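As you look at this complex, bear in mind that one protein chain is not there, while each of the others sits in place.
Here is subunit A:
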Amino acid sequence: MTSLSRSAARSNTSLELRAWNIRRKALLMGEVQGQGYIGQALGIADVLAAAYFHALDYRAEEPEWEGRDRFLLSIGHYAIALYAVLMEAGILPEEELETYGMDDSRMPMSGMASYTPGMEITGGSLGHGLGIAVGMAMGLKRKKSPAFIYNLMSDGELGEGSTWEAAMSGAHHKLDNLICLVDFNDQQADGKSTEMLCSEPLTEKWEAFGWHAQRVNGNDLAAVVKAFDTARSATDAKPRVIIFDTTMCKGVPFLEAREITHFVRVEADEWGKALAVLEEGKPA
């Protein structure tokens, strides 16, 4: 384990505050555009805080450092959340926040490798990330690198056949340097994921595909951190998956209470209100 050399050890800022900062930055970006996948960003903020400030090894000043753990964003539309954490980690300069989604910005609405430092792949065509992660994990093993590959995907992507080709392949090739993170918020474009194409029983499914599987509350930071540690320290020659049950819009109760859809509608005057509500809950 190289955990002490990881970024978390460099900072006294709590993970709670990191997650709060990520939520705040995502809301500020949403306010700039007057829209955005804010429900997903608020829901995944705790997982991203644990990933970038506890689990991953990287150098903020050198995003392409060969020894880094690779973090792939398969779900391109979660870019708003990843930009927030990349800024929080110092990989993206914070002064670019207000360019989100604008012409000439390095932060397009859907994440692309050719635009943004720290964005490893072009996501967005769903069901691609895990397969690319499999190839990168093979490549790291060929290079005898101790680095890990993390792939963040959505529950909707579980409907893509390519996800399961990649799942079988990861187990077949014994890729124990591969950790897949599934955001299970039970939402996709047309409604609840479990009502579109049900992927349950999900933990059992991944186990049957030969993976070390865990399922935790993705908005319980202690549980998230523990799951990351378990995934990293497990000794079986299997790829690892963590299914995070998350709540869309977490941290902004009036949005949480709204009838949730894939694309949460936030009125022009509500961004300020959401930021104010978030401010009240700022961790000490």
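Here is the rule we use: contacts are C-beta pairs under 8 Å (C-beta built on N, C-alpha and C of every residue); 3 or more make two chains touch, one makes a residue touch a chain; residues count from 1.
Quick note on the criterion: contacts and distances are computed from a predicted model.
**Student:** From the names "Sugar ABC transporter permease", "Transketolase subunit B", "ATP synthase epsilon chain" or "sn-glycerol-3-phosphate-binding periplasmic protein UgpB", which one matches the UniProt record for the unseen chain?
**Tutor:** The correct option from "Sugar ABC transporter permease", "Transketolase subunit B", "ATP synthase epsilon chain" or "sn-glycerol-3-phosphate-binding periplasmic protein UgpB" is "Transketolase subunit B", the UniProt name of the unshown chain.
**Student:** Of A:K25, A:H128, A:R215 or A:R232, which residue touches the hidden chain?
**Tutor:** Only one of A:K25, A:H128, A:R215 or A:R232 touches the chain omitted from view, namely A:H128.
**Student:** So which of A:L48, A:M136 or A:A227 would be touching the chain we can't see?
**Tutor:** Final answer for the missing-chain contact: A:M136.
**Student:** Just one of A:E165, A:E207 or A:E270 touches the chain that is missing; which is it?
**Tutor:** In the full complex, the listed residue that touches the missing chain is A:E165.
**Student:** For review purposes, identify every residue of subunit A that touches the missing chain, sorted by number.
**Tutor:** With respect to the unshown chain, the touching residues of subunit A are 113-114, 120-122, 124-125, 127-128, 130-140, 142-143, 161-162, 165-166, 168-169, 172-173.
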